[in-house]
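Rest of the complex left out; these chains stay put.
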Amino acid sequence: MSGKAGSRVWFIPDGFYPSTSSGKLKSHEAICVLNPNREDAHISITLYFEDREKMTGFEAVCGAERTKHIRMDQLKDKNGNGVPMDVPYAMMVESDVEIIVQYSRMDTTQSEMALMTTIAYPL
Amino acid sequence: MSGKAGSRVWFIPDGFYPSTSSGKLKSHEAICVLNPNREDAHISITLYFEDREKMTGFEAVCGAERTKHIRMDQLKDKNGNGVPMDVPYAMMVESDVEIIVQYSRMDTTQSEMALMTTIAYPL
C-alpha cells in the first residue's frame, strides 16, 4: 500500500501478565502490529498502572510490509526492565507511521488454555 | 497526552455475572479503563436489564495517566447494592473526561477457564 492505513496511536486498556502457567505453553500477551506501508514503523509503548507512575521506553520496529507480534513477556526497556507481572495495566502504542494493532492474550494459568483478542482502539 | 483520547460514553451490551466458579479463580468481569489524559476521570456506570428498571449510582475514579480495572463482582452502589448475578445485563460507562474502555470476562463456571474481551462501543 502506498496510502495511509490505520493510525499512529492505539490504546489497549486491559493488560495482565500472569506469573503462572500450566502445560508446556507459557501464559503471554502480544501486541500484534501490521505495517502495510512502504516505510518501517518505529514503535514506542507506554504502560499505565493503577497505583504507580507510567513506564516509558519500550521500543520495537515493524518493517515495511511486515508484521510484528510483540510478546509482552519478552519486552524490555533500555534499562532491562520488563513488564510487571500479576498487576492490571494498560498500554498506549505509538508509531511514526500508520499501523494496525490487535491485542491477544493466551492464559494457561488455570485452564489448559484460554484465548482472547480484540482490535485495539485507535486515536 | 495533553489532547483528547477516547470518548466520554461507552456501551457494553453483553454483561453476565455467574454465581458459580470452579478451581481457585472466581468467575468475574471487568470494565478496564485507560485514562491517558492529565486529569482524573470520574466514572459513572449504569446497568440495564431485560425486565427491570436500570440501576444507577455505581461510581469509580481513574486517576490521570492511570488505568483502572473495575471488577464488576466488587462494585457497589451508594446503598451497598452489587451487580445482580445470573441475569443478562448491559452497561453504559460515562466519564467527565475522555477515556478508553475495554470489557473482559473470565468464566470458570464449567470450564477451568474461558476468556473473552472486546473494546467497548463509544458514543
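For reference, chains read A and B in written order, and residue numbers begin at 1 within each chain.
One rule holds in what follows: a contact is a pair of C-beta atoms (placed from the backbone, for glycine too) under 8 Å apart; a residue touches a chain by one contact, two chains touch by 3 or more.
Owing to the predicted nature of the structure, the values given are computational and were not obtained by experimental measurement.
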| item | value |
| --- | --- |
| Total identical subunits in the assembly as filed, 2 in place | 4 |
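Following the convention adopted for this analysis, only the chains that are shown with their structure count from here on.
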| item | value |
| --- | --- |
| Averaged-CA centre spacing for the pair chain B and chain A, given as whole angstrom | 22 |
| In the complex, chain B residues that touch chain A | 1, 5-6, 23-25, 30, 32-36, 65-69, 100-102, 104, 106, 108, 111-119 |
| Residue ranges of chain A touching chain B (in the complex, touch as defined) | 9, 11-15, 48-51, 53-54, 88-90, 92, 105, 107, 109-112, 114-121, 123 |
